[in-house]
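So the structure is just underneath, and the comments pick up after that.
With one protein chain removed, the remaining protein chains of the complex are shown where they sit.
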Amino acid sequence: MSTEATAAAHGTGDARAAFREITHDIAWVAENPKVPKAWYGALGVGLLLLSIGGYCIYHVVMTGIGVWGNNNSVGWAWDITNFVWWIGIGHAGTLISAILYLMRQGWRTSINRAAEAMTIFAVMCAGIFPIIHTGRPWFAWWMIPHPNDMHMWPQFRSPLMWDVFAISTYATTSILFWYMGMVPDLATFRDRSKSKIRQLVYGVLALGWRGSARQWHRYERAYLILAGLSTPLVLSVHSVVSFDFATSLNPGWHTTIFPPYFVAGAIFSGFAMVMTLMIPARYLFNLKHIIKEEHIEAMCKVTLATGMMVGFSYSVEFFIAWYSGNEFEQFTFLNRASGPFWWAWLSMVSCNVLIPQFFWFKKCRTNPWIIIILCIFINIGMWFERFVIIATSLTRQWLPSTWSYYVPTKYDVGVFVGTIGLFLTLFTLFMRFLPSVAIAEVKNTLPEAHAGKEH
Amino acid sequence: MDTPDNTSVENGELYGVLAEFDTPGALIKAARKVRDAGYTEFDCYSPFPVHGIDEAMGIKRTILPLLIFGGGITGLLGGCLLQWYCNASAWHWNVSGKPLWTFPITPNNVPIAFECTILLSVFTSFFGMWILNKLPQVWHPFFRLDRFAKVTDDGFFLGIEAKDKRFDLAETRRLLESAGALEVEDCNLDPDPETRRMPIWLYGFIIVSTVFALVPFALIYRARASHSKEPHYHIFSDMDFQAKVKSDTAFDMFPDGRANRGEIPGTVARGWLEDDSAYWRGLTQDQGGEWITNFPAQVQITPELMKRGQQRFNIYCAPCHGYDGRGDGMIPQRVRKAGAGALLPRNLIDPKTGVITMPNGQVFNTISNGYNTMMGYSAQIPAQDRWAIVAYVRALERAQNAAQGDVPADKWNEINGATP
Partner (left out) sequence: MSATATATLHPDEKFKAGKAGQSLFRLGLVGFIIFIAASLIFSTSAASHYTAEDLKAAPTLSASGMGRFFYAYLIGWSWILSIALGSLLFVLIHHAVKAKWSVTTRRLAEILSSTILWIGVAGLVFVIPVLAGNKDIYYWAHPDAHFPGAPGKSGWLSPAAWAARYAFYFIIWIAIAKWFEAKSRKMDEIGDVAEEGHTKTLSARMRWLSYPMIVVYALSVNYAGYDFLMGTAPKWFSTIYSVNFFGGCMMAAYASISLFAWMLQRSGRLTRSVNAEHYQDLGKMLFAFTFFWTYTAFSQFMLIWYANVPEETVFYNYRMFSEWSTVSWILLFCQFAIPFTFLLSRWTKRILPVFVAFCIWQMLFHWVDLYWNVMPHYHWGADIHGSAVSVTGPLSGPVDNNTISFNPVDVTAWLAMLFFFVAAVGRGMRGNLIPIKDPNLGASLAHENY
């Protein structure tokens, strides 16, 4: 039912019906006693994949990372590919939350809560990999600077330590920002709760929020500043991840464009993932009038734009490889296209450069099935991009005697599948138990929010 | 519906009045009116921030941004200090030749300094905002009014507290009604002041749970500095227990119960052939040979060898045989003093004991393999040193059994003090 139908003029008629409708429609997702079967299905699949992954992680930790396919020159493979892939996916959430807020794009309010949740879950999935890939993850706490009897301190000059700080700052900021945004909506849930448990849980989480204007004032300032802080943060996080590669000497890794190129790629894959999640969600939970077609279309355009930035970076890298006269760099790029991993490179280019071109066409931007399929391919392509970067450079390094090949084992795949399960489980639970759309923010974008004001 | 929600027989103290408005615009107008009328203890309530209400209510800009800036600077300086202290001061170590620290900051320290800036700013924003907003505050008197539940849905309210200086129930109600309120409702506190006091059991719970939460830390702290006769816990056993057999331990897989398998018959370890019977055993040949009477070819009698022999004799032999070789060293003296019988190391220099006439090879053999209660020293003293000791023993013997003709002329004069 369209909210435009309700009167927006000076207080006559029931202008507030629009607000009640938003509250009801969004809260219904959590309150509906009859949960859509697809939700159970998604949760079931998520838990199944999670348990597979849980077993695989247990086996990797107890036996050692020798159960993976990593070998001597390919020290990083699926583990780091997955890490970068997940972190990249998380970035769209922050972009939607923070950057679109700074750009005053009201359409973000329908998707920002779910996108922020997606960021947090993606970062959780990503964080698993750096920890278990060390082989002795129980020593992970050594990376936190603390006085110890060995008088040892972490090596802060290493990009891997920068990762520790960047990812933890990112996770912390995302969680705080997400929670802060949810407090007014948790208060809505609290006020609508019928059962004592729900009242207690939502009541505690809502911190006693009562919509006081004086509190809104500070809240809004903090929100704006957090959005302003999150923007350089999200740039820095994936830049720091790109530094893991770019600070090295490996051909194909050491190139100055990596930071903005990785950030653009992250936003690209993140938006694709947001759409993959939001399109089914809006149908399943009857949120089509809140998460509107124009919003999806706008996301498709952003995806296209960032995809073109990624394609642009490919071309620049290739050009400079030739221009530099560095034979190792030149070989690396030719090897990507014609060496043993040519099929991965082909997937990467077709999914990241060709597939997004479909979004030039309005038909493709408005058909939900086409969008989901394209977005899944984009995410596959972005996975291959990280894999191509890592594997082609490591399997063909400087000395031909070190050249090798890489084949994943079932534990590589199992752990990855497990993180997908973790993500799916958490996201499914979030959709059902927490306010999945930013109720207060959506209300603020309605024309009724200005009812009764003098111009 | 205007029915009072307090179903209790009496109402408690009046907290204030709550007026409901139809639209955000009406709320703003009312807020302006209330502010212009001089009220200060009032607030507006809405499901979303109403644009324009800050000016209408006269809300002053919050100092939060300044606090956040301060937090950010602290984070920046803290991040720099952390890295400088850890990597350039407390334990400065050279990593691929990069400078320990350059002013104002080394390029490779920028990312972490940046993240620390952001992190501290974020913490200040988040916690600062809640603290300044005095939240969590899970209860507020207006929650006693049923209609207030709409504030998170579609309700727009303005509440004035009774403690405001200008508050007068009738006047204030009239003002709100004239400002366009749909309803104005009194809000009374619960008559029982106990309901506003935190129950004692809750205090107790907080204290007890905090104490319990600290117990694991206390245990860990204690354990870190403790001593125990028990073997320590191997939480992460790492390589503490290895699937291998250590040398010189018992091992029941072999009939002799030992882990050590000893030497393999028919083999000699490299460098251990020792086939030169003269040098290694002092024999002219191993089977049916005799003691050599001179020194082996590898042993050159030089002043250095003699000095070495003296030094080694004094270390290994003198405790029993004495520094002069007469057999009355420190250990036999102590044995006598302790009344533990007699220990009689051989007198090496007396012609009557027969050492002087022993061939060099036999002396070497005695040092190596021992004699009677004397243990062999081949484990402690390498062969070359043993020959040096043999040479020194010979020197000792010669010195104690010398004739005048053995002394060089200039030395004789020195000893006797004769003027040349």
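First chain written, first letter: the chains are A and B, and each begins at residue 1.
What we mean here is this: a residue touches a chain if its C-beta (ideal position, glycine included) is under 8 Å from a C-beta of that chain, and two chains touch if they have at least 3 such contacts.
Everything numeric here is computed off the predicted structure, so don't read it as measured data.
> For the chain omitted from this view, which of the shown chains does it touch?
So, spelled out: the chain left out of view touches A, B.
> Among A:21, A:163 or A:441, which residue is in contact with the omitted chain in the full complex?
Selected residue, touching the omitted chain: A:441.
> For the chain left off this view, which of A:37, A:104, A:196 or A:363 is in contact with it?
Final answer for the missing-chain contact: A:104.
> Among A:82, A:119, A:174 or A:239, which residue is in contact with the omitted chain in the full complex?
Of these options, the touching residue for the absent chain is A:239.
> Using the touch rule from the top, list residues of chain B that touch the missing partner.
Contact residues on chain B toward the absent chain are 51, 65, 69, 96-98, 107-108, 110.
> For chain A, which residues lie in contact with the unshown chain of the complex?
Contacting residues on chain A, toward the hidden partner: 101-104, 106, 109, 220, 224, 232, 235, 239, 243, 246-249, 254-260, 301, 305, 308-309, 312-313, 315-317, 319-320, 322-327, 330, 360, 441, 444-447, 449-450, 455.
Just so we're on the same page, only the chains that are shown with their structure count from here on.
> Touching residues of chain B toward chain A in the complex: what are they?
Touching chain A: residues 22-29, 31, 43-54, 57, 59, 61-62, 64-65, 68, 82-83, 86-87, 90-91, 95, 98, 106, 108-109, 111-112, 114-116, 118-119, 121-123, 125-126, 128-130, 132-133, 135-140, 142-143, 148-155, 236, 238 of chain B.
> Taking the touch rule as given, give the residues of chain A at its contact with chain B in the complex, in rising order.
It is residues 10-11, 15-17, 19-20, 23, 136, 138, 145, 151-159, 161-162, 165-166, 168-169, 172-173, 176-177, 180, 184, 187-188, 190-192, 203-204, 207-222, 225-226, 229, 232-233, 236, 239-240, 243, 439-441, 443-444, 448-454 of chain A that touch chain B.
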